[in-house]
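First comes the structure, then the notes that go with it.
Only one protein chain is missing; all other protein chains are in place.
Chain nomenclature is as follows: A and B, assigned in order of appearance, with residue numbering initiated at 1 for each chain independently.
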Amino acid sequence: MSAYLPVLIFAVLIVAFGVVSLAVARLARPSRPDVVKLANYECGAEPIGPAWVRFPVGFYLVALLFIIFDTLAVFLFPWALVLKPLGLSAFWVMAAFIGIVGLGWIYAYREGVLEWK
Amino acid sequence: MIAFALEIGVGALMLLVFIATLVARGDDRRWVGWLAAAGTLALTLLALPLSPAPAQLGGAFVQDGLALFAKRLFLAATFIGLLGGLSLPGRPFLRRAGEYHILVLASLLGMLVLASARDLVLLFVAFELMSIPLYILAGFAKREAGAVEAALKFFLVGSVSSAVMAYGLSFVYGAVRTTSLAGVAKAMPDGDGLLILGLLAVFGGFGFKIAAFPFHMWVPDTYEAAPTPFVAWLSVTPKAAGFVALFRVYFEGMGTAVSFWVPVAAGLATLTIVAGNLMALPQQNAKRLLAYSGIAHIGYMLVGFAATSASGTAMVLFYLVAYVFGNMGAFLVVEAVARSEGSEHLAAFRGLAQRSPLLALAMLLFLLSLGGIPFVAGFWAKLYVFWAAATAGLYWLVLLGALLTVVALFYYLIVAKRMYIEAPPATTRVPLEPMLALAVLLCALGVVILGVYPKPLVMAALRVAAPLF
Partner (left out) sequence: MIPESWYLALSAVLFTIGVVGVVIRRNPLVIFMSIELALNAANLALVAFGQRTGSPDGQALVFFVMAVAAAEVAVGLAIIVAIFRVRQRLSVDELSMMRW
């Protein structure tokens, strides 16, 4: 049973984090309710309506970039687990990999993909 | 490190072209392409004196004779393809020349690794590295509806084939418990059902990429809509890479178990030859004609594959070289004519012999080579492939192939008739950019030299194919 103790501690911490941040925010912020502020927020899309709406194409471009870094993380996790026994060579291999992804990002930036149109 | 020399070279070239792309300003950035073409030429020359090196990465990467043979071919073909594309008109090619060339080089890198891959993981990754840039390149003119639609079709078919291949690989892995191809070859004689099923699915995946018959439907539309110099390259190099990978997966180290693939390959070859040739007959668009005739050529190469012997493999390698020169050359001539006439219809070739005799002669050579007329490369290619198949006892396949070669001659000669007999619509010469002309010339030289003196290449192909069996 003691194996589940960390899980319990994490569960308490997670709940506490939510409660404490909301409580602190409530105490610290000024209260100026507004119709727009009270509306559900959905990343720039109309929050209420049919599910089949047109999304601005800009979302797709950002999503493409997101996918690339998402996949980078897929390789980072197993790499981080075995980094110690493999040593410095594994570090440089990953550095090169991240560098290549970074080059792609630089090109996307140069082409103005990140500017919201 | 010497084993990776070419791969590192292409990677470095990509980096160089990338930096040039970042630096480039203005609306005409085609000079970046010159950099890529020059680099590819340098790497081609570098590849010539290379000799086989010991296996790397625990046997996953081998730089043997077959790999080197294939890599020289890929590099040379890419150089010619880049030459032909240097003067591509149109805004996307002026402004986004860097992207175009980096993508071609990325695909080339995939092919180089594929030729050396002896492990399923490396094989799959290399295969996709080769394929994915091709989808983008097919739709490179992204403001043209036809180009992006063809790219979508190419992409959907290609991704399905990747999924089928990945699923097949999972079965192969489940059956042999290792991802090394040596392990697969060792397990093959036991004839485990799961392994056979997996390898058949992988064969289907390859079938899409080399455009064998039931998996060919993306070819004509993609070829028709994509930029022609790219199509010239697309129609030969990925196919060559696919065949080399087929040899690695299905032949290398399998011993007598290779005979299992004879009915599969022979059946696929029959379908592909018949379908490709018959569908080429009614075509009136030069690019669609070459697309269907290219499918037929894949069928002829599958005949050599069906021989499942060292000589069959070697003859397919020779066929690939002949096909690279003949098919690329024909597409590049189509590009030259289409640029002048604004049409890829066969009617655009009317009276070409009177307008530009040399260009027409080059086209005639390519057509004769593709048709298999003596003293150009394609004749020996067909003869050797048929000979290898006959040695393996596949007489009916040889007979069928020979019969349909006659059909093929018919549609090739229709183009020749348009060029030489029909009256030209105008008497002006067809303008020809110097680099495109050089690319056509290189292809014509290849076709003629291999046609007159095929022996050294045949010997080299036999030498590199022998260790597979």
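Everything that follows uses one rule, which is that a contact is a pair of C-beta atoms (placed from the backbone, for glycine too) under 8 Å apart; a residue touches a chain by one contact, two chains touch by 3 or more.
Note that the structure is predicted; figures quoted are calculated from it, not measured.
K.L.:
For the chain not shown, which residue from B:R72, B:K153, B:K209 or B:K382 touches it across the whole complex?
P.N.:
Selected residue, touching the omitted chain: B:K153.
K.L.:
Sort through B:F61, B:F74 or B:F171 and give me the one touching the missing partner chain.
P.N.:
Of the candidates B:F61, B:F74 or B:F171, B:F171 is in touch with the missing chain.
K.L.:
Kindly state which of the options A:A39, A:I68 or A:I106 is in contact with the chain not pictured.
P.N.:
Checking the options A:A39, A:I68 or A:I106, the one contacting the hidden chain is A:I68.
K.L.:
Looking at the full complex, which residue from B:F79, B:F93 or B:Y135 touches the chain that isn't shown here?
P.N.:
In the full complex, the listed residue that touches the missing chain is B:Y135.
K.L.:
Residue by residue, what part of chain A touches the chain that was omitted?
P.N.:
57, 60-61, 63-64, 67-68, 70-71, 74-75, 78
K.L.:
Contacts of chain B with the missing chain: which residues?
P.N.:
120-121, 124-125, 128, 132, 135-136, 139, 142-146, 148-153, 155-156, 159-160, 162-164, 166-167, 169-171, 173-174, 177-179, 217, 221, 225
By definition in this document, only the chains that are shown with their structure count from here on.
K.L.:
Counting only Cα atoms for the centres, state how far chain A is from chain B in Å.
P.N.:
That pair's centroid distance is 42 Å.
K.L.:
Name, in rising order, each residue of chain B that touches chain A in their complex.
P.N.:
15, 18, 21-22
K.L.:
So in the complex, the part of chain A that touches chain B is made up of which residues?
P.N.:
103, 106-107, 110
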